[in-house]
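A short write-up of the structure that comes next.
All protein chains but one are shown at their positions in the complex.
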Amino acid sequence: MNLAAKDRRLAWGLLAPALIWTGAFFILPFLAMLTLSFAHMDGREVVRGFDPGNYLRIFTDPTMLGALWNSLEITVVVTVISVVLAYPLAAIIAFRVPARWQRLALLMAVLPFWTSYVVRSYSWLLVLGQNGVVNKALLGLGVIAEPLEIASSRAATVIGFVHFFVMLLTLTIYANLIQLSPNYARAAQDLGANRWQTFTHVILPLTLPGVVTGAFLTFVLCIGDYITPQILGGNTELTLPQLIMLQLGRSGNFPLASALSVVLMAVVTLAYFASSRWLRLDRV
Amino acid sequence: MRVLSWLYLAVAYAFVFLPVAVLVAFSFQDGRLPVPPFRGLTLEWYAKVLGNDDLMAALGNSLLVAVVSSAVALSLGFLAAHALARVRLPGSALMRGVLIAPMTVSYLIIALGLLTVFNYFGIRPSLWATGIGHVVINLPLCFAISYAAMGDHQRSAERAARDLGAPEWKVLLLVSAPMLAAPLAAAFFLSVTFSWDEFIIAFLLTRFDVTLPVEIWSMLKSGLSPATNAMGSLVFLVSVTLVILLEILVFRRAK
Partner (left out) sequence: MTAGVSIQSVFQRYGSAVALDAVSLEIEAGEFVVLLGPSGCGKTTLLNIIGGFAEPTEGRVLIGGRDMAGVAPKDRPTTTVFQDYALFPHMSLRDNVAFGLRMRGVSRAARAARAEAMLALVGLEGRGDRRPHELSGGQRQRVALARALAVEPEVLLLDEPLGALDLKLRRNMQEELKAIQRRVGTTFVHVTHDQEEAMAIADRIVVMNAGRVEDFGPPRQVYLHPKTLFTAGFMGEVNRIPVVGGQAPFGPVPVPDGTLCLRPEAITATGSLHIGLCKVEDAAFFGTHVRVHVAPLTSPDLRLVVHLPQAAVPEVGAVLDLGAEAYVVLQA
C-alpha cells in the first residue's frame, strides 16, 4: 500500500469513532424521532405508520399554535433586547477599559454565567416574587402600594432570558471586537471620521457577522429552553418546549412530542437560512 | 460620553449580579423563606445541604458524568480533528458539518431522540445514558476547538517526529497533544462546565441516580427555601473556583 493510501486509512481510523458516535447517538435518534412523529397513539399503544395527524393537530389546535407563537415572540424579543444591551457592554469593555483590566472586567460581566442555569432562573423568582427584593424595595420607597405581579409572567421569562443571554453575547461580541485591527479605527479617524462615524461606518459593519452569529446562538438556545419559562413563566401561557415536556409527562405521547420537536427544529433551520449570509459557526 | 460609559458599565454589572447577590445573601437567612426582610446570619442551611445525602450523591454523579463524558468527547473530537486537518479526505467538508451539527440542535430534542432510541432498545435511563447524551453535545465543541487550534507550527513538529521514526499514536501522545495543551484544556474545561450544568438531557435520561441540576429541580418543586440558595451558592463557588483555576493554569501559562 502506498504512503498516501496508508495515510488515508489512518485518517479514517481516527475519524471513525467520532463519526460513529455522532451517527449512532445523534443522527439515528433524530431519524427515529422523525419516524415516530408520523405515528399516533391508540390509548397507551404507539401505532406506527405514515400518519401526518400530529402535524395537522399542531397547526390547527389553538393551544399548540399559541405555544409556537409564544415561543417565537419571546425568543425574538429576547434576542433583540439582549443584542442591544450586550453590544455596548462589550464595546465599553473592549475600547474603554484599560487593557490590563479587560480580562477582569469581562470575567466580572459573565461570572453569574457559572451559577447553575436552574439556580440562576430560580434566583430571579426570588428577586421578582411578590415578597422578593424588587417588590420590597419599591414598596419601601413608596413607589407602589401593592406588590407587583412580575414573577410567573412573560415579563419574568423575558427578564430571566435576557439576563443569561446578555452575558453570553457580551462574551461573543467582545471576542469579535478585540480581533479587529486597531488600524481600521485609526485609518477612519485619520481620514476625518469622528468617533460616531468610525463606529457606524467601520466597526459596526465589520463586527456584524459576529453579532449575527451570537444572535443566532441566542435564538436557538432560547427557543429550545424548558427551564426558564417553566420556572418564571407562570402557567397561563406555554412555550413549545413546555408543550413537548407536557406530552412526554402526562400522556407519554411520544409521537406528538416528536412532531413538536420536528417543528421546533424546522423553525431553527429557517432562522439559520435567514441569517446564513452573515453566519460563520466556526468562528463563534 | 466617558461618564455615560462607566455608568452603563455599573448598571450592567448591577443587573448581572443582582440575582446572584440575592441568592448568596439569603442563603444565610435565619428564617424559613429566602426573601426580605433579612433576619440574621446562620449557616444552618449550608449544614443541611452538606448533610443531605441525596444532594451530595447527585453532586458526585454530576462530577463523574462531566469528567468522563468530557474526556470521551475530547478524545473523539481531537482525533477526528487531527485526521481531518492532516489528510485530504473526500467529503471532509460534509463530515465537518456532520460533526458540528449537534451544536445547533436544542438539547431537548437530542434528549428526546435518545430517549426514543433507548426506549426502543429497552435501555433504561441511567447516568450512562446521560453521559452518552453529554458526549453528543460536547463532541462538536471539542472538535471545533481542536480543529481551529491545529496549525502549521504543530504540523511541522509532527512531521519531524514521524521523520525520526515515531509511530502515529506516539506522535499524537508525545507531540500533538502537548503542543495543543492549552486549547485542549480549554475545550475540556468548557465541556465539563456544560455537562456539569446540563439539565434537560439529565432529567429525561436518569431515573434513580440523578445529577445535581435534576436534584435541585426536585428541591424547587417543594417550594422556596434558603437550602436551595445554599446549594446554589455552593455550586456557584465551585464553578468560579474552576474558572479561576482555568485562568491561572491554562491561560497564564499559555501567554
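We call the chains A and B, going by the order they appear; numbering starts again at 1 in every chain.
Basically, contacts are C-beta pairs under 8 Å (C-beta built on N, C-alpha and C of every residue); 3 or more make two chains touch, one makes a residue touch a chain.
Nothing here was measured: the structure is a model prediction, and the numbers come from that model.
Participant: In the full assembly, spell out which visible chains the left-out chain is touching.
Facilitator: Taken over the complete structure, the missing chain's partners among displayed chains are A.
Participant: Sort through A:Leu10, A:Leu148 or A:Leu206 and give me the one touching the missing partner chain.
Facilitator: A:Leu206
Participant: If I consider the whole complex, including the chain that's not displayed, which of A:Arg48, A:Arg103 or A:Arg186 touches that chain?
Facilitator: Here the residue in touch with the unshown chain is A:Arg186.
Participant: Touching the missing chain, which residues of chain A?
Facilitator: These residues touch the chain not displayed: 181, 183-184, 186-194, 197, 201-202, 205-206.
To be clear about the criterion, only the chains that are shown with their structure count from here on.
Participant: Give, as an integer number of Å, the spacing between the C-alpha centres of chain B and chain A.
Facilitator: 17
Participant: Can you check the complex and tell me which residues of chain A touch chain B?
Facilitator: 7-8, 10-15, 17-19, 21-22, 25-30, 32-33, 36, 85, 88-89, 92-93, 96-97, 103, 105, 107-112, 114-120, 122-127, 129, 131-133, 136, 163, 166-167, 195, 220-221, 223-227, 231, 241, 244-245, 248, 254, 257-258, 261, 264-265, 268, 272, 281-282
Participant: Where on chain B is chain A touching in the complex?
Facilitator: Where chain B meets chain A, its residues are 1-2, 5-6, 8-9, 12-13, 15-20, 22-23, 26, 33-37, 76-77, 79-80, 82-84, 86-87, 89, 95, 98-110, 112-117, 119-120, 132-133, 135-136, 139, 143-144, 147-148, 168, 193, 197, 199-200, 204, 212-213, 216-217, 220, 224, 228-229, 231-232, 235-236, 239-240, 242-243, 247.
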